[in-house]
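Below is one structure, written out as structure tokens, with a few remarks after it.
The complex appears here without one of its protein chains, the remainder shown in place.
On to chain A.
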Amino acid sequence: MAKITFDGIEVDVPDGTTILNAARTIGGGIVPPAMCYYTPLKGSGGKCRACLVRVAAGSAKDPRPMPKLVASCVTPVQDGMVVENTTSEQVLNVRKGIVEMLLINHPLDCPVCDQAGECDLQNFAFEHGVSTTRYEEERRTFEKIDIGPLIQLHMTRCILCYRCVYTADQLTEKRVHGVLGRGDAAEIGTYIENIIDNEFSGNVIDVCPVGALTDKTFRFKQRVWFTKPVNAHRQCENPKCCGKVVLWYKGKDVLRVTARKDQYGEVKEWICNTCRFDKKETSDWTLEGPAHIDRSSVISANHYELPVLNAQVIADLPESSLRDLEQNPPMRLGN
């Protein structure tokens, strides 16, 4: 075990734990943000630099501070380490800079983006960024890229976090997509207009922290904060699929199906494309109840209430609607 001090709070964690995961054992607002790190994906992390922290003392044996800020998601703790995150002005300034960099080539098209409300970059920018940019040069844009019938690749929004590449690499056979080009010309691509077609490809949508990879069967159907997340499961025939999902309802319609995520937005278990794209009837699933949405999301900020219909409205409703309301009352969900 190693004892570290994180923003003045002492915590004991097993040897080999990263600084970020040590902070997650404390939880709350002091946990560094992470755009590229994703616990279930081996080798992820270290790229976005959003989680940089200051190590004020390396260890009890060698209490010298580390010369540069370190990526907390890939740096293991050492006994006696002292880490500054929210308590370091330098760290907070660097985060502002990282937000500014990331937003150079990520358009602020949240009003038309399907990821709005669930976007890690939106949260990161809200918590650490500034409302203006000093960037006035030309930005990069892409034509829409067709990578198959289920997933939309919108490269203009990509922040090159590599999560989808790791997902495809570790979860599927015959990976057909990766990073092409380098520098700010780098892009996620399928190399000569291939399509992504395998049973677990839909998971790249879940891991994308921004709206670069979205669900074609859900695009533009609804803002997420108007939908109702419900936990559900089914006996999936695919042994690699956990069959545990979140159904996103609008009224009685299931608009999309996603894997379940933890409080840091990371999937708990992977799901197959059959569960994700082909099972969109309530009858396909065993419902468990409302899904808990955390991370100060706009989704959880919404309070789902039964519609309050006043007498005049009821009086004006056609008989068929009244019958429908009696037979299928809207579910009462949320807080």
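In the analysis below, a residue touches a chain if its C-beta (ideal position, glycine included) is under 8 Å from a C-beta of that chain, and two chains touch if they have at least 3 such contacts; residues count from 1.
The rule is short, and it goes like this: contacts and distances are computed from a predicted model.
Colleague: Not counting the visible chains, the remaining one has a UniProt entry; which protein name from "NADH-quinone oxidoreductase subunit F", "CRISPR-associated endoribonuclease Cas2", "Aspartate carbamoyltransferase" or "Multiple sugar transport system permease protein" does it give?
Modeller: Options "NADH-quinone oxidoreductase subunit F", "CRISPR-associated endoribonuclease Cas2", "Aspartate carbamoyltransferase" or "Multiple sugar transport system permease protein" considered; the missing chain's recorded name is "NADH-quinone oxidoreductase subunit F".
Colleague: Touching the hidden chain in the complete assembly: which of A:N105, A:Q170, A:N238 or A:T282 does that?
Modeller: In the full complex, the listed residue that touches the missing chain is A:N105.
Colleague: Out of A:D109, A:D184 or A:D262, which residue would touch the omitted chain in the full complex?
Modeller: A:D184
Colleague: Among A:A23, A:L41 or A:A71, exactly one should touch the missing chain; which is it?
Modeller: Candidates A:A23, A:L41 or A:A71; residue touching the omitted chain: A:A71.
Colleague: On chain A, what residues meet the omitted chain?
Modeller: Here the touching residues of chain A are 45-50, 52, 68-69, 71, 74-76, 94, 97-98, 100-102, 104-105, 134-135, 137-138, 159-160, 162, 178-179, 181-186.
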